[in-house]
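Just dropping this structure here.
For this view, one protein chain was removed and the others were kept in their places.
Chain nomenclature is as follows: A, B and C, assigned in order of appearance, with residue numbering initiated at 1 for each chain independently.
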Amino acid sequence: MKMLINVPETVVADALRGMAAAHPELTVDVENRVIVRQDAPVAGKVALVSGGGSGHEPLHGGFVGPGMLSAACPGEVFTSPVPDQMVRAAAAVDSGAGVLFIVKNYTGDVLNFDMAAELAEDEGIQVAKVLVNDDVAVTDSLYTAGRRGTGATLFVEKIAGAAAEEGQPLARVEALARQVNEGSRSFGVALSACSTPSKGSPTFDLPAGELELGVGIHGEPGRERRPMMTSGEIADFAVQAILDDLTPRNPVVVLVNGMGATPLLELYGFNAEVQRVLAQRGVVVAHTLVGNYVTSLDMAGASVTLCEVDEELLRLWNAPVRTAGLRWGV
Amino acid sequence: MKMLINVPETVVADALRGMAAAHPELTVDVENRVIVRQDAPVAGKVALVSGGGSGHEPLHGGFVGPGMLSAACPGEVFTSPVPDQMVRAAAAVDSGAGVLFIVKNYTGDVLNFDMAAELAEDEGIQVAKVLVNDDVAVTDSLYTAGRRGTGATLFVEKIAGAAAEEGQPLARVEALARQVNEGSRSFGVALSACSTPSKGSPTFDLPAGELELGVGIHGEPGRERRPMMTSGEIADFAVQAILDDLTPRNPVVVLVNGMGATPLLELYGFNAEVQRVLAQRGVVVAHTLVGNYVTSLDMAGASVTLCEVDEELLRLWNAPVRTAGLRWGV
Amino acid sequence: MLDTDFFRRWMTVTAASVDREADRLTALDSPIGDADHGSNLRRGFTAVTAALEEESPETPGAVLTLAGRRLISTVGGASGPLYGTLLRRTGKALGDAAEVDERLFAEALRAGVDAVMQLGGAAPGDKTMIDALVPAVDRLADGFGAARSAAEQGAEATTPMLARKGRASYLGERSIGHQDPGATSSALLIAALAEAEGK
Partner (left out) sequence: MLDTDFFRRWMTVTAASVDREADRLTALDSPIGDADHGSNLRRGFTAVTAALEEESPETPGAVLTLAGRRLISTVGGASGPLYGTLLRRTGKALGDAAEVDERLFAEALRAGVDAVMQLGGAAPGDKTMIDALVPAVDRLADGFGAARSAAEQGAEATTPMLARKGRASYLGERSIGHQDPGATSSALLIAALAEAEGK
């Protein structure tokens, strides 16, 4: 696979330099790999820190800014960041009101954020953690690492970010984040595998004419391979998988998310099918977001996330946000 | 190539249905293929209409809204829309203050918009046209169809859109649009070809280890093929090609644009290299935009556009815009 | 004499052969274009056939102007306005006679081709549909078979040409060695004359 890079070793640092140039409203520490909103720490405000492997852009760095994250820690491609980054980020953004770590449920992310939380507390920072685990493709049981964190991360970061921006206290922000995660489910499909810079070739083989159902966002293969399906069939399958696990009593916010290489034209067409299925199933849609938000490098494919929202969550969802990747109301 | 579609014939209609569902702030006429901002016509305001083949999303439909386009006409994939769509759009948005057609310089777009302008004038609508032709990869001579319209389209739509939103008259909006085009240049590279739904396979062969320099946005091959280059070398080449043709006396706004399948991580890294070259060449950068704005389906690659801005253009560039694809200040 | 029915057949035969050859036309439009010529014309001529069914135009001129208008309204791209103009102007030149003789048709078609050259600015040798249409019109006096051979040879002759119009012109020297898709579809249009006559 050809890539628009210099050498694999500098991919993350190069991207951070480019981000710094494009976003003067962010403080980008290229050496220590921390992206911080420029006005941090904001007095009296709970701070939100997230992070994870690179390759999912705009997640997380693109969601740093007023109304969303206070800081993000990008790891190497598909590799969770190290505790040092998280501690540094927490120290940079804590105003004394405490820090919420938003952690996608992968062994590496969990272990590193756990270590960071201990270290940050040693430095006198109050830390709460919320684990995002929305991917219904993975059976959540004793026999797996548990459901992966994927599209719901955007909802947790947005809604908890809005609550923090309003000045709500750490316990409340944490509870809201947990509520968002509990009401969110995702399912993803891949039409092609992605290639990481260090491997340089697709992470798995996907023969012509087949698709992977239930893929994650790290180039992992899914749970099942099937002959290629139409966009309508994929929507049926994905929404069904989600509704097997979640019975929304409230309206939902829908995220139709591109994995990276699927054209927006196709994503919008896929959204039409997702909306059809939701209408057939009687699910009320409060808002829909279509685009590349939680990506997997150059993977072709898409994921659907439903996030059930009560009035409070919907209000926070609609609250102003000003980041590189998500922006409204300001 | 696998695609997330139903059948090639309905790709554009499906996408419009999906767009309508995601964007209640737009009026999407799926049957007649016109996307209109909901509050159109806005009394006293000059209206902006653009359009072109589909497959370049978010261009143009994603740029409809306050501060940018009044309406967009999506054609079939890579096929200019038909005059009927443009006339319908013009009629829907004209407040009596006149309509500016923003036309990318391709034979099909030019011919169809020309016909539409005649028909709209027959209906009593005052129409002005501006041709976008910023692609320095094509020699602008008697012996070609002239330079293609690519990334500069975003600048023309944004800046002319801001002027129209302020209530400036048609002649002034048109003059500004022309000024933006004249001060803009682009250069694109492809690391892979794209596949159109109707063909279903890559539009040209690009062997492993080679890249196309000077590609357009319709899956056309470029002017030159070379052994694969690093992101730094590509930035050197692209910026050089642009500065051979444009000697900016004022600051520039930079667009580092993804062709569709290139991860944002790589685009940011490429931006770092573009900024390096600009700094070396003494070009002052007023603002930088990095992302997928003028795409070519699932092509991997990127383009660079420089748009020279005086104080007035920069003010209009920074003015509020609220569209699906570009949004700030509101 | 050519009657209204002949012109209808010309259109339906063209529609059938465009449909049959759509993939080849799109394939020709890949190396030097944007891979849509076949699907463009298929969409257009399908609409033409439907419109002829629905509206039942009653003169040769009305058949062609309707077909031209439909192409303009449904094809888009470069070929929509160009082929649309070709048929519309040819139809207009036929006036409202119920039947036209071959000479009048040849003159009308030349007027149509001239309109295409004016609209698109292409001259023979620029590697466009003009390179099939002009030789065809030049040989029309010798019958539809002669025109067909001329169009086919004209289309083939575009292969070594360097494109100066349309998308292929962006390729410069690299456009050489590929047959022009529009010239190829023009040869189908002209070939359909002979086939419509035989029916």
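Simple rule for what comes next: a contact is a pair of C-beta atoms (placed from the backbone, for glycine too) under 8 Å apart; a residue touches a chain by one contact, two chains touch by 3 or more.
Predicted model only: the values in this text are computed from it and were never measured.
One chain is not displayed; in the complete assembly it touches the shown chains A. Listed residues A:Thr107, A:Gln240 or A:Gln280: the one in touch with the omitted chain is A:Thr107.
In the complete assembly, the contact with the undisplayed chain comes from A:Glu76, out of A:Glu76, A:Asp134 or A:Glu273. Residue A:His218 is the one among A:His60, A:Lys104, A:His218 or A:Arg327 that touches the chain not shown. Counting over the whole complex, chain A has residues 8, 53, 75-84, 106-108, 111-112, 114-115, 137-139, 142-145, 148, 196, 198-199, 203-204, 216, 218-221, 223 touching the chain that is not drawn.
The rule is short, and it goes like this: only the chains that are shown with their structure count from here on.
Between the contact lists of chain A and chain B, the overlap is empty. The most central chain, judged by the distance from its Cα centroid to the centroid of all protein Cα atoms shown, is B.
Centre to centre, using the average C-alpha position, chain A and chain C are separated by 53 Å.
Work out the mean CA point of chain B and of chain C, and you get 31 Å between them. Shown for chain C are the residues in touch with two or more other chains, of which there are none.
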